[in-house]
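Apart from one protein chain that is not included, each protein chain of the complex appears where it belongs.
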Amino acid sequence: MAKKSVTKALKDFWYGKPHTAAEGGRRLGDLHEDKTHLYKHREWRGVKDTMYYFYNIWLYNYIFMVKDIMVMHGPITFAKGLWRYRWVGQTYLPVLHWFDRGLEGMRGEAMRASAWHYRAMVSTTIRQFQRMFAADTRLHGGRQNELYKRTIAHNETVWGGVFYPWDGEIQNVPLEMIPYFVTCHVNSHTVLNYIDAVQSIGLPGDPCPMCQAESGIFVLDDVPDYAPAVITCNEACDASVSTSTLQDWFFDKPLFSLPMPMLFDDPLVKKYVMREIEELWKFVEDQYGIPFSWEKLTKKLELQNELQRFEWEKWEVAAKSDYYPINGVAQALYRIYQTQYGDWEIWHVTDKKVRKILEKCVSKKINSFPQTRHRVIAWSCAPLYYSNWCTWAYNCWGLNVIINMDSLMFDMEIRTDSYEHTLEDMAQYHMWAPMRRMAVGGMHHMFELWDYMKRFNCDMVAMYDQLQCKGVQGLHGLFEDEFRKRDIKAFWIPHALPDSRTVSRAEIRRLINDYMSTVMHEEPLDPSLLDFDDSMTW
Amino acid sequence: MNKICKFFLKVFAIVFVANAALFAVFFFDLDGKLLFNVVEPFLKKHYDDMDRKDTLKTPYNIDEFPKYDYHS
Partner (left out) sequence: MKDLKHLIYFENLLQEANNELVQQAKKDGKRAIGYTCYFMPEVLLDLPGCFSVRLRAPRCTSPDIATYYMSARVCHYARSLMERALEGGYNFLDAQMATETCTATCRFQEHLQQKHLDSVDDMRIIDNDDFFCEFSDVPFKNNEISYQHYATQLKAHVLQPLHEHFGIDISDEAIRKAVEQQNEVSRLINEIGDYRKLDNPTITGYEFHVIQLCSLACPKYLILPYLRETAEELKTREPDLKKEFRCKVLLAGSENDDPDFTKLVESCGARVVCDRYCYGAVESRQIIDLPEGVDPVYAIAKHYLSSSNCPRFMPQDEMRARKKRIAELAKEYHADGVIIASNKFCEYWSYERVIDTVILKRDFGLPVCSIEKEYINTASGQLRTRFQAFVESIEIKHIQEGK
């Protein structure tokens, strides 16, 4: 008996504990401290994976975060920004915990490939906020330096690709992507200040909380003054239009509005968007005095197409095999970040590394998610404060999120063979913006779910229910009807995008637990994850 | 020879201790605990106490900006 337990202990030490309770499992829930969800100790994943996590993820990323800051405008710029802006100080320090939450329980190739995605996002984020700080007049005694004059601010839903013609000359930095969007994933506490701020000036609590937060950072005077002009957009919804109005007041700079038709299937609207994109280019030329470059545009678009082609390869593996090594949260966040921000060197570096892992998994038939019970497609907009719910769902129930709506929106290459074709495709790409193509862009696009379910060989739907998204709420009943008619296994995940107070993480877990036990009659893989208190966590 | 050995031993010892210390920080989530219990509350207090501009006083000049219409 003792020999058996020593052997098991040695095996657990060498390989890490097995996943399921039936195998005397790892009980990941026991690792956490109550409420804060900090680790009593980080997970022991076996010698090889623990050492990999320690050196190649934890230490590597800490070192590279410092290195990125040193290389990109230096530590003084960072320190000044950190001291001035809440969203950087409160958010970016616990970034390794964001890794932990997303990669919890992952082993082998899944852990490695997913971590590379995280690393790319961190690097791009640092690059953006360092550029903001380096150009910020507030951190430079009100002086508009050269960087300021060569930076353009834009709404985060304006696709970065429209600025490719000025690659290397003007740097585009989204207004909200770093101060708001990324922060919610890393530290969900920060954004609450902004939501409260905008409500304190009289905004009701019911508009989209993402837009509330995007306005709130302006109300709290927490936006760097880093560019002489702004591009805004009506994407994704009514509240985005209105957010622009509020932002315009507080930013008080030349602002160009790039309107995107909501219903994009009509070829006539594409022509209109093409002309509006040209208007935007003229505005940029007008404001910055730097001419449009067709060569730069096509060069960058071709690079972006490379990223798209690799994404299609990834989808192919995810759809047709069990060897896809990227977990649901890494897939979703990396893809949306990359497609929305546009081409950047780090995406190519990452894709190269991930390709290697992917090829290894396929050639050696490595199943990175061996406990998969259901292949899940996640549909609609995800909760930003709990984007890692899918890591939990796999660990607890064997729900493997194969693909999600955010990943699928920009499903196209952009032609570069002629000006007309390029412009036409850019218009199309932009109209398929985040939360647009399959959320508010015509109801039948939301129902493309059935096709994608089939294409990715999924047997279950995780239906995000953003409580303040009028576009999705307006279709709630039809989804219910169709799920029933088609006999599709689907569970709803109610949430309020960044605001963790509306539906807590525990509530989300409870709803999934209830569905899995009462509807699916299944037992959890890891019962320690069923119920825990993480109410104070980042 | 002894000196070189000693030097390498010293380097090895330093690297080993540093690694062990770092591993302890990693394994027991000391970084997380420090950030959660000390750094974040400190910074939060700093940001809460910061003097902020009353943004509602920002001017709203109706005719300040032209119509950006380039007739493409």
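Observations on the model:
Going by the order they are written in, the chains are A and B; count residues from 1 in each one.
One rule holds in what follows: a residue touches a chain if its C-beta (ideal position, glycine included) is under 8 Å from a C-beta of that chain, and two chains touch if they have at least 3 such contacts.
Because the structure is a prediction, the values reported are computed rather than measured.
Taking the complete complex into account, A:Ile201 is the one of A:Val47, A:Ile201 or A:Val519 that touches the chain left out.
Among A:Ala79, A:Met262, A:Leu303 or A:Met520, the one in contact with the hidden chain is A:Met262. From the options A:Leu246, A:Ala318 or A:Ala427, the residue with contact to the chain not on display is A:Leu246. Residues of chain A that touch the chain left out of view are 201-204, 206-208, 211, 215, 232, 234, 237-239, 241-246, 248-249, 254-257, 259, 261-263, 266, 268-269, 271-272, 275-276, 279, 440, 442-444, 447-448, 450-451, 467-468, 470-471, 473-478, 480-482, 485. Contacts to the hidden chain, counted on chain B, fall at residues 56, 60-69, 71-72.
Simple rule for what comes next: only the chains that are shown with their structure count from here on.
Annotation: 21 Å between the Cα-based centres of chain A and chain B. Listed in rising order, the residues of chain A touching chain B in the complex are 36, 38-42, 54, 58-59, 83, 86, 89-90, 93-94, 96-97, 100, 189, 193, 201, 218-221, 249-250, 252, 254-256, 275-276, 278-279, 282-283, 286, 538. The part of chain B that touches chain A in the complex is made up of residues 22-23, 26-29, 31-33, 35-36, 39-40, 43-44, 46-47, 52-53, 55-56, 58-61, 64-65, 68-70, 72.
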